[in-house]
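Omission of a single protein chain aside, the complex is shown with its protein chains in their original locations.
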Amino acid sequence: MKNPSDPAPHHHPDPAFAGIELQDDLEGDTLREECGVFGIFGHPEAAAITALGLHALQHRGQEAAGIVSFDGTRFHSERRLGLVGDTFSRREVIERLPGSLAVGHVRYSTTGATILRNVQPLFAELNAGGFAVGHNGNLTNGLTLRRELVRNGAMMQSTTDTEVILHLVAQSKRGRFIDRFIEALRAIEGAYSLVSMTNKKLVGARDPLGIRPLVLGELDGCPILASETCALDMIGAKYVRDIDPGEIIVFDEHGAESHKPFPPKPPRPCIFEYIYFSRPDSIVGGRSVYEVRKAFGAQLARESHVEVDVVVPVPDSGVPAAVGYSQHSGVPFELGIIRNHYVGRTFIQPTQSVRELGVRMKHSANRVAIEGKRIILIDDSLVRGTTSKKIVRMMRDAGASEVHFRLASPPILYPDYYGIDLPDRGGLLAATHSLEEMREIIGADSLAFLSIDGMYRAMGEPGRDPANPKFSDHCFTGAYPTHLTDQTQTEPQPRQLSLLAEAS
Amino acid sequence: MKNPSDPAPHHHPDPAFAGIELQDDLEGDTLREECGVFGIFGHPEAAAITALGLHALQHRGQEAAGIVSFDGTRFHSERRLGLVGDTFSRREVIERLPGSLAVGHVRYSTTGATILRNVQPLFAELNAGGFAVGHNGNLTNGLTLRRELVRNGAMMQSTTDTEVILHLVAQSKRGRFIDRFIEALRAIEGAYSLVSMTNKKLVGARDPLGIRPLVLGELDGCPILASETCALDMIGAKYVRDIDPGEIIVFDEHGAESHKPFPPKPPRPCIFEYIYFSRPDSIVGGRSVYEVRKAFGAQLARESHVEVDVVVPVPDSGVPAAVGYSQHSGVPFELGIIRNHYVGRTFIQPTQSVRELGVRMKHSANRVAIEGKRIILIDDSLVRGTTSKKIVRMMRDAGASEVHFRLASPPILYPDYYGIDLPDRGGLLAATHSLEEMREIIGADSLAFLSIDGMYRAMGEPGRDPANPKFSDHCFTGAYPTHLTDQTQTEPQPRQLSLLAEAS
Amino acid sequence: MKNPSDPAPHHHPDPAFAGIELQDDLEGDTLREECGVFGIFGHPEAAAITALGLHALQHRGQEAAGIVSFDGTRFHSERRLGLVGDTFSRREVIERLPGSLAVGHVRYSTTGATILRNVQPLFAELNAGGFAVGHNGNLTNGLTLRRELVRNGAMMQSTTDTEVILHLVAQSKRGRFIDRFIEALRAIEGAYSLVSMTNKKLVGARDPLGIRPLVLGELDGCPILASETCALDMIGAKYVRDIDPGEIIVFDEHGAESHKPFPPKPPRPCIFEYIYFSRPDSIVGGRSVYEVRKAFGAQLARESHVEVDVVVPVPDSGVPAAVGYSQHSGVPFELGIIRNHYVGRTFIQPTQSVRELGVRMKHSANRVAIEGKRIILIDDSLVRGTTSKKIVRMMRDAGASEVHFRLASPPILYPDYYGIDLPDRGGLLAATHSLEEMREIIGADSLAFLSIDGMYRAMGEPGRDPANPKFSDHCFTGAYPTHLTDQTQTEPQPRQLSLLAEAS
Partner (left out) sequence: MKNPSDPAPHHHPDPAFAGIELQDDLEGDTLREECGVFGIFGHPEAAAITALGLHALQHRGQEAAGIVSFDGTRFHSERRLGLVGDTFSRREVIERLPGSLAVGHVRYSTTGATILRNVQPLFAELNAGGFAVGHNGNLTNGLTLRRELVRNGAMMQSTTDTEVILHLVAQSKRGRFIDRFIEALRAIEGAYSLVSMTNKKLVGARDPLGIRPLVLGELDGCPILASETCALDMIGAKYVRDIDPGEIIVFDEHGAESHKPFPPKPPRPCIFEYIYFSRPDSIVGGRSVYEVRKAFGAQLARESHVEVDVVVPVPDSGVPAAVGYSQHSGVPFELGIIRNHYVGRTFIQPTQSVRELGVRMKHSANRVAIEGKRIILIDDSLVRGTTSKKIVRMMRDAGASEVHFRLASPPILYPDYYGIDLPDRGGLLAATHSLEEMREIIGADSLAFLSIDGMYRAMGEPGRDPANPKFSDHCFTGAYPTHLTDQTQTEPQPRQLSLLAEAS
């Protein structure tokens, strides 16, 4: 499956962008994306530290990045397509972001070209002053709210649901900023971890169920907000605590202030942070991602082991589970697939004789580790199955005598509406095929998924309690944790907003 | 003075813009600029023709250009920094602008870096559908309206007053588009020629006094709107008529419809279109710009001739007046100053020994035409006087025995608020010095301006009627044709919007 | 004809060049070009001054520019496509060219894409140290020498004949640099003005007939070499003298040294420098280019005047001759054609209805000055006649009642082999048509060229002496001043060098 830790799509500037030009595709791209956020208050090198934090969060979004800073007088913003290490590492860029207060964002766009209009943090002039916000997550009533706002004269510049939040804050009639912000949050529904700033405050917010992660750290006495602890480690900051689900935390020169305006509910953090989003060295919700993945592998060994000669991970996402599987089963761990880290654009593929190039661009068989062996292949999850099929064939071409495929997560049966880019049900292999059909399509000698209860047990739970599931696991179970207002609207969804007929 | 027909500031891409990056200076640039607009309805090659039309209007704005098209389903927008001939001449750019309806804009930014957020046409998703607008002129209540809109929750993305018009249309509660548009125009005050479009209509509008120009043309039966007739000539289109002051004209598949929602007033077109804005081959308000400029020169000869050997224009803006002067006075016309057309960025100036380079970059003395001669130098107008001073010195260095400076317009005493970039009164040489003081500063043997009545007479009028001046001539007379709401507000002007204190 | 003073072809970077990439077309472009050269010795800001000098010489070559400097220890080189004002005006570029010794070059490529391999000054490591050279002109035995050099193992990197000179210097067995340089010059034939440098010397050289111009100037005691005096004026340098035909001048810390290794011959400077190459404010061979052009116009009036209402120049190249014509004839000078200075790339031309756009991109009729009038149109010269035809039609479309076309030079009957880009005889209108045929093709009411004797007389000569013509005027007379070795070779010309069969 698409692996967020890919160094991949370097997304080098398209030549069409060279020179100074901005192509506005007013039709826009999709509204959903996975992202990472970062913010720091009171540090003299706020932007440089934010750039480093975003670099550590790069696996959460490789399409574009942005930083907004405030220097005591003015706001400054830099938003760029490409990797943080390419676009925010130069001194002159950082020098254009003076000030001790900064927020940043990395973005992964699921389809089409990422356009600069959509790159966050978004910024707007409100009556009360400048306001910037970066958002990880997805609103489930974003389109509904957008329609209402536009009907009332709001002008939308981006196609992100983040802009909806900006407009809600702008239109609030409350006096204090915090009251306007809370009023906006009360209107929205879905998943969000927000890092925002005014000319005086750094503000973090996490949705009432805590679907998306957000942690609090500290460096030299300055508060830091970040999507994952690995961003704190990068800059040598201390981890303080996770922001609570439903918590709004405000930092200014007078210190910190925490608001909890929502009625308390049992948290439901997204299980996919453990399966593949977060970096293995991050601690999410108090659990080591690496240890959880190893435990998934060990649980897989418990549930569906067969006798083989070697355990081979699909790199890099399957490695921790394969280590866990190998340790639990005693079967040797071998690098049977070598990863090519220099993956750039898609190459033109010579059509005549070169088959299966797509997968070879990124992975190649390490024949000596495979030839004549019975192998267990371990990957983190299965979406469409096309890559899995190619990898199994690559293993057979390299001489594997048996190929057993194991997934360190349950079958994905339902789409996500909270910021994960998954195909519709029709595109999910497990949603449309039986286990045996899938095995046949993929071409494996056997195929097994981690069970749902096994997944919970590997997390230290007794199993899944349907009455009170501890995680947002709707992709496996269909149990969506919030209303899906946009999905249940009878009104047709205006995905291409400009197609609306003119009123006159 | 700054001469809009300069090929100059090519404004080639700053290296900081190379690669894909967009520097947002949230503080923004000034709100005023001179511009050119163009629009066409129903032509299969709408964008290509718009690009050509904008090329012909390039002298009205060299900083940036934009085109929005509608292809029957979607809007497309391309906005770029740089010259039209560089940025909109390639096939692939035009191919990204399909459709038979298009509007375009060229922009001249008076200070700071032009930023893409401000490049027009601006586009927004209104409740009724997409709406694009390009604006030539400047509102005199733009800041006041902006403040009210922001107070009511509007989010501004650009620093242009054009965006104020968009918001007014968006917030109108009227049903039909045209009613919403008229409601917006009723709220604004100042100078504007607008070319706008919806997914069905091309709409032109000119302010009630007709301060900025707008003409109607026709090509293959398709209506065209343009700032000047030279844009019609470029594409081989027929001139139909000027859009009337206060007229709103709408083209759609049913034909044309004209609206005149304002009470009629005597027109007051801007006299500066004749003095230096419009191209000499344009016909503005029924008058040939070239002939008017020659008549200014002839009138100068009538008013302030002295005995000299040659008449030398400051190229290129002073050439027509010099031709007129020479023909009327019989003094030979000579190219005593050679213009360098390859003016790019400002060069680094070697500091040690090379003086006066600024003016030499663009102009050089043609010594053989000047040496030992008494000359009359003719320029179109005088603003700060710094360039005039350098040119006079250049003439003396080249051996002129006498240098008499003549200006083909009256002394500029007052700033403009309608889209012309002029310094404050303190920066206007004529506003702060006597004629003799000016002569001494410039270093000329004599100095004379065209008289105000002479200017009117050269236009075919009997002279200026203070009770009913035929032109907007406030820069010479202080007689502003509209209210100056933003100027007379007691409330401090929020030029740097983000500096506003936060309410909480 | 193609007018070298066009600000035009901005030649903005092709997107294919964006990012770091260099397309090597090994087949190469043509070997001939018009160019400008500049050099300075001993000035602490040598590169900055060279950039300014090249800017003043920009009309001699707009495709590319280069500067090489020496800082006492190392050579530095910057070569770029585009205008000097765009590519060499930034501080960081100049700072990459430290040192007090520099040479520069601007280049106009006649066909195909200019490629960086061919941009001058060329540089090479010789046994004696680094050596850089910039060349204006064209060798008439360049291909012959190239073939011999390659046969003896020389490796060519560019397709310029300048590289031939480098190899000749490299292969000389003489000891002193100046002896090697002279040995190389003895081997070459044709037109050349060279500006070259070693790590100790600035060296200028002009071919024995002085076909291409080269002048000596002085700034703060530092010697300067430049193609035209306008480059000296730009930087405030003093004109000292023209470099003599056949002179080699060497500047080093010990002063200047002049060598004249060739037997003396009567000079034959190229007449086209007066007709259109040099800038009007330059003094070439002791004559003011502006005055010569005015004299051409006056002579035209003497030779072929008809009764008309106005004299109209084809701008900008025809302006001085039109001024001269008007002054001599008393017919009023009018700007009947307006030049658009913002010419960029060639636009995509909408095919359906827009005709004659090519010429309108650059010129437009100023109807008011033409309508109902009998006009004399004056251009500098006539090559293919295609533009002239379009301009005559444009004048008629604008209402001219009669159009009389006058050329301020004689009919061009022969190609040039000394650096001027002209078509073969088949492409020269005058070489293949009678005067009456040409008049008909162009569509003028009458057509006349300056006579050859008239041209000489306007230069202050008694007429052309066939036994001793004072100028290189072979394009009009066929009297080539040197051997044309490459043209008379029986061996086929290897224009595409890589097509040669492999020896094995």
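Here the chain labels run A, B and C in written order, and each chain numbers its own residues starting at 1.
Keep this in mind: a residue touches a chain if its C-beta (ideal position, glycine included) is under 8 Å from a C-beta of that chain, and two chains touch if they have at least 3 such contacts.
Everything numeric here is computed off the predicted structure, so don't read it as measured data.
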{"item": "Selected residue (touches chain absent from view) among A:N152, A:N366 or A:S446", "value": "A:N366"}
{"item": "Hidden-chain contact residue, picked from the options A:G236, A:P264 or A:G427", "value": "A:G236"}
{"item": "Residue, one of C:A170, C:A187, C:V306 or C:I441, that touches the chain absent here", "value": "C:A170"}
{"item": "Residue among C:R74, C:R91, C:R186 or C:K238 that touches the chain left out of view", "value": "C:R74"}
{"item": "Contact set of chain A toward the excluded chain (per top definition)", "value": "5-7, 10, 12, 18-19, 44-45, 48-49, 51-52, 55-56, 58-59, 62, 82-86, 88-91, 94, 219-220, 230, 233-236, 279-281, 283, 288, 290-291, 316, 319-320, 323, 326-327, 332-335, 338, 340-357, 360-361, 364-369"}
{"item": "Residues of chain C in contact with the chain not shown", "value": "13-14, 16-27, 73-82, 87, 92, 96, 116, 123-130, 150-157, 166-167, 170-172, 175-179, 198-201, 496-504"}
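The rule is short, and it goes like this: only the chains that are shown with their structure count from here on.
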{"item": "Averaged-CA centre spacing for the pair chain C and chain B, given as whole angstrom", "value": "36"}
{"item": "Whole-Å gap between the CA centroids of chain A and chain C", "value": "60"}
{"item": "Shared interface positions of chain A, touching two or more other chains", "value": "13, 16, 18-19"}
